[in-house]
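To start, I am sharing the structure in question, which I have written as structure tokens.
Just one protein chain is left out here, and the rest sit where they should.
Now for subunit A:
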């Protein structure tokens, strides 16, 4: 039995592995009154490998780091602390992974506030953790209006945009522009379901009609939307507009297949629920030319935006999406609130932020609504330029009009009890 001798190390190694790097045990600690452990840690939790990696991803970490740099430069020695760091994790768009990651960030990495979190189902899970751990969460990339509706809580802010903003902008504008009969395709999870609800309301309010809706799996590893798209022609009454509620890489796949099937030639126009500048960049502007959509922020809108975009470009070699700009803005405003309050105690910081009016690189006429923690601001109705009109790389959008904050967002729904 010569071989047995080498097995003892295996058992020992196994035991060592289980206990390796012990720590983090014991009951949860309570919040301190000043800065806990003398430092501020910001967490960026988002998709860094899947379909939403371009619109936020690792570049959102860069944006948050820019905010930290600006904060340090502004306050110098007077800052509440010099020790401000950012940590990050990839939630793979899975709600259970997001929940575990968020718990780890708050409990083990000492994160004071989590930012970003695309994918509404994942964002709702993170909001639960924020509520339980009594730590801050600034949702940037998830759109579900449940985050500031029935799933709202005291420690969660819904920062950049929501499904109603998109529906009010695009749904109403396109319907008034002649889109009467809509066929909505959506990814079948919280975001897609809310988008479909929002668009249906906005379209009917503007006098249009939603003929049919169809959900696609999410995530959709087959990347195949042909059965949904081919159904469009057989519907009765025949739709004149295809409303695409997919986002990120899924949106790009739907648009590619829409163009392959030449649905435009069959009299079915394209409307897009949510689009980021990175989507236009991936597809090329001609694939989308003439499409109107609602944007929360555009890098080439004015000089303020442009100078931020230039700084961002220097670090990432891409132009920022509105999610990148919003991550920057949220991180900076969080740090400002901590500075003003003199503590990172979550409840105190929340008190400082509630009702605040903000104008910065991302927020124009911004208000942190105290009733439901939705951060409202001006939105924009944009149109994709054909490549002949694109003056420089990434210059894909023409801003048709500014939608004032109070029209862009719905009033508080009444479902939210903070």
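The definition used in the following text is that a contact is a pair of C-beta atoms (placed from the backbone, for glycine too) under 8 Å apart; a residue touches a chain by one contact, two chains touch by 3 or more; residues count from 1.
We take it that contacts and distances are computed from a predicted model.
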Options "sn-glycerol-3-phosphate-binding periplasmic protein UgpB", "Dihydroorotase", "Cytochrome c oxidase subunit 2" or "Branched-chain amino acid ABC transporter permease": UniProt name of the undisplayed chain: "Branched-chain amino acid ABC transporter permease"
Residue, one of A:189, A:276 or A:299, that touches the chain absent here: A:189
Touch criterion as defined above, residue of A:63, A:124, A:173 or A:263 at the omitted chain: A:124
Which of A:72, A:99 or A:281 contacts the chain that the document leaves out: A:99
Interface residues of subunit A (partner: the chain not displayed): 1, 4, 7-8, 10-11, 14, 17-28, 49, 89-90, 94-96, 99-101, 103-104, 107-108, 120-121, 124-125, 128, 132, 151, 188-190, 217-218
